[in-house]
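Only one protein chain is missing; all other protein chains are in place.
Every chain is named by a letter (A and B) in the order it is written, and numbering of its residues begins at 1.
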Amino acid sequence: MSHCCQVSTDNWEDVKAKCLTALPEDIVNYIDDHKGDEHAESNLIAILHRVQRHFGYLGQEQMNAVAQLAQIPLAKVTGVATFYHLFRLQPRGKHVISVCMGTACYVKGAEKLSQRLMDELGIHYGETTKDGMFSLDNSRCLGTCGLAPVIMVDDQVYGPVTPSEITIILEKYIKQPRAAAPKAALAVQ
Amino acid sequence: MSTSVTQFFEGLQSRVLEATAARRLQEKIVIQVGSATCEHAAGSLDVMDEFVKHVKSSGRQDVVLRKTGCTGRCSKEPIVGVTVPGQLPVKYERVNRELVHKIFTSHIQDGAPVVESALDDSLSEIHKSEFVFCAGVRCGLEGENVMMHKFAQKLRDRAPHPETIKVSKVGCFGACSQEDRGKCAYILHRPSKAMYRIHSEQDLDEIIATQVLGGQLVERLLATDQLVSKDFFDMYGDVAFFNRQSRVALRNCGVVDPESLDEYVTYGGFKALGTVLTNRDPQWVINEVLKARLRGRGGGGFPTGKKWQMAFDQKETTRYLICNGDEGDPGAFMDRGMLESDPFNIVEGMIIGAYAIQAQKGFLYIRAEYPLAIKRIQNAIDLSRASGLLGQDIMASGYSFDLEIRLGAGAFVCGEETALIASIEGERGQPGLRPPYPVEKGLWGKPTCINNVETFANISAIINFGGDWFARIGTAESGGTKVFALAGRVKHTGLVEVPLGTTLKDVVFDIGGGVQDDKPLKAVQTGGPAGGFIPAKWLDMEVDFAPLAKAGSIMGSGGMIVLSEEDCIVDIAKFYLSFTTDESCGKCTPCREGTTRMQEILERITIGTAVMGDLDKLERLAQLCQQTSLCGLGRAAPNPILSSLDHFRDEYLEHIIDKRCRSKKCVALIRYVISQELCIGCTVCARNCPVECISGKRKEVHVIDQERCIKCGQCFQVCRFDAVERG
Partner (left out) sequence: MTEPMIKLTIDGELLEVPAGTTVMKAAEKLGINIPRLCYHPDLSLEGACRVCVVQVEGFNHFIASCSQQVWEGMMVQTNSPQIRQARRDILELLLDNHPKDCQTCERDGNCELQRQAYRLGVRERLFEGKRKQYPQDESSKSVVRNPEKCILCGRCIRVCAEVQGVQNLSQHGRGFNTVVGPANLGPMDESACIQCGQCVAVCPTAAFLEKDHTERVWEALSGAAGKKHLVVHTAPAIRATIGESFGFPLGTPVTGQLVTALRRLGFDAIFDTNFGADLTVIEEGNEFLKRLNGEGPLPLLTSCSPGWINFMEKFYPEMIPLASTCKSPMQMTSTLIKTYYAERKGIDPKDIFVVAIMPCVAKKYEAARPEQLLSQGETVTDAVLTTRELAWMIKSYGIDFANLPEGEYDRPLGVSSGAGDIFGTTGGVMEAALRTVAVKLTGEELGPLVFEAVRGIVGLKEATVSIGGQEINVAVCDGLTHAKKALAYIKSGEKNYHLVEMMACPGGCIMGGGQPYPPFEMDVLDPELAKLRAKALYSVDAHKQLRRSHENPAITKLYEEYIGEPNGEKAHELLHTHYQARMPRGIR
């Protein structure tokens, strides 16, 4: 009908505007910069890494924005996000503790460490304490087998750790909620 | 055209030489601090920090701090090397702030090395110089040892202070040319770094006369050929852990500054690329790699040259090269070591590989869990590109190729070629169907070559020293060395590079120092979750692709876990299977469903609820998974089960029939009983029992209620009279 043709039925500008508010500028720019690439969809994982670095996890709103701005089907975005272990779909605690479950650590008692951590924190793998202080993860080999068994709190690797040392390590973070990362901590860009 | 490449390389070299000369390192005391993820975790950043402070406050201008990668001596990190001009380099282990202070005051200021902290007791005797003999483990030159003993005798007879001169041997310098093979011996003199090639006893006499007594180099005997691991042995040749190794892929690890292009060039970097681009013949490169008998170091062992040839022969001219750095085996970290400690070598290897298959674009697929590796590779890519070694018109050769890093996101299966390609394409990392193989139709449907990090680490050495040379280091089937990540119940853990064909025994005992606490060895697990168990009785087995496969295991990417009698084989098999179950991509039925069912059966075995029929089912499922899975991960997933059933079936039977775990690892099968004879009724156990299942009056024998016992072992630990028996 001719009378309705004047009104734009397109919602792209609204959709886009909403998406732009969901992501920080640098990520939007990154998506834009790569949109014209020959195989633009192949940047999805790199984009998700950036979103997670910024927010600490991949929220639905953010993934939706990635899908729209990069024009990648949302089902694919969430399918990819749930395939890879490193992507988290829930917000994390202030400190993320991972217990290395590599062979060397396993042989040297990583299970005891994880049991102790679960007891002390009252959470299981993939969960966050009620006060939002700690999240617990088990990780694939951290590549520091010589120090087995190791745990990693944020970017700081501790090893070899005994179950009784767990309490001491945790207290370090509880007492200094804003503990300056030790110098030895590996800076993750 | 080719002259321009030569000119380019000479220009690069002279610029680097000038820059290096300006640093005047030879005149200075050089302190090198290990810098890699493992080193950082052990505290090397603090160590560096402390040294900086000391150097500053001392005001000394002749002390230089250098950062190097990681040598792979994990359990002794942080490692610090101190080189005083004219003296043998000293390496320190487990350095902390306190030790830094000691090293600085005693060694740097007062010239007295801190003997007790030297790496692996390498300073038990202090020497001024050292003659390191190549033991020729691969060429089998018996004469070497004879020469060494003769030389030692001559020293004792003729040198004024023989006790200050050390004579030692290393596994293999990998130095010989085809003609010289078996006819000559190599000797490295430290600290002069002079490398002699000797043919006779007279040569030995001349060295003693001229060098030992006269303090001059014996020009006539100097080996003119560059030796692949000379710099490494110069630094670490006196440490037992290292000098039994042959360093090719790891030759620069712990020697060069991984963030400095200049240092890499100083140590011979980009010479190979220069050679390749001067020759201007991709087929020549492929032929050298074929001659080298280099086999893929990622696990499959497919001949690299053959793969390159297949890619090169494709009609399609848009081609990709991928470096697989998705090191996912639990317990393997050799790729990380190379990426972090010698990133330029990987980049150079890739450019050469790309030239061989005439690819235009390459990707380094690296685990996101390796942030430092990513940073250093990115740095290497950036610096190489800025210096005209990567990107457009490489080394003025007209050849263009560029590299990009792509990050993994935590999926073991992405080590599989088709899954890795899917991941680079931004998809779920699920394997696709093969054929067509990636060399035919890979990334975005174009011919794609995927090689492992370690494979690329060998390329520059193959070009520099020749395919024949490389082939000689290994066995008749496979050339070169292999890097292993030695871990588990072994005394010395770390990265070990040995010629293919070295026996397991040599690796575990000579290099690894044997089993912890000298307990009996049970088995060596190789190949990670896709591998199998090699029982202790097969320790004389040569490590190579074929013998390992015959033993029911695989080379894999090089994980090597030593298991002692403290380890339960069923428990370890269950560990690996739970890893694969967790990492199964979920695409094909046998792997997705089968691994879960196998894990359930193993769980039943370890908690004592399995029946004999379960063992048949386990084997049936294992075979099904092996025979019908879509990809290599699924097909290899049952290997730990099948190989442990092969070699350790009796342990399975014990678990199932006797409900017993001999290594006391399967908690549910442990029984704690209080001995009637030994218990004095002190009540300590009862008071410590968290579930209050121990009853008994004071001064009377206590009893554990087996129904309620949670087998926590608390009573066993607290009893001072050894009255609690664990069975």
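The criterion applied here is as follows: a contact is a pair of C-beta atoms (placed from the backbone, for glycine too) under 8 Å apart; a residue touches a chain by one contact, two chains touch by 3 or more.
Given the structure is predicted, the values throughout are model-derived calculations rather than measurements.
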Chain not shown: contacting residue from B:14, B:283 or B:627: B:627
Residue among B:28, B:60 or B:617 touching the omitted chain: B:617
Given A:23, A:46, A:67 or A:101, the one touching the chain that is not displayed: A:67
Contacts of chain B with the absent chain, listed as residue ranges: 411, 428, 430, 432-433, 435, 581-590, 592-597, 600, 617, 620-621, 624, 626-630, 635
Residues belonging to chain A that touch the chain removed from view: 1-2, 4-5, 8-12, 15, 60, 63-64, 67-68, 71-79, 82-83
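FYI, only the chains that are shown with their structure count from here on.
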Parts of chain B lying in touch with chain A, wherever the complex brings them together: 37-38, 40-46, 49, 73-77, 327-333, 336, 368-372, 375, 406-412, 423-430, 444, 485, 487-489, 493-494, 525, 528, 559, 561, 563, 567, 572, 575-576, 579, 585
Complex contacts: residues of chain A adjacent to chain B: 39, 41-46, 48-49, 72, 76, 79-80, 83-87, 101-104, 106-107, 139-148, 150, 156-157, 159, 182-189
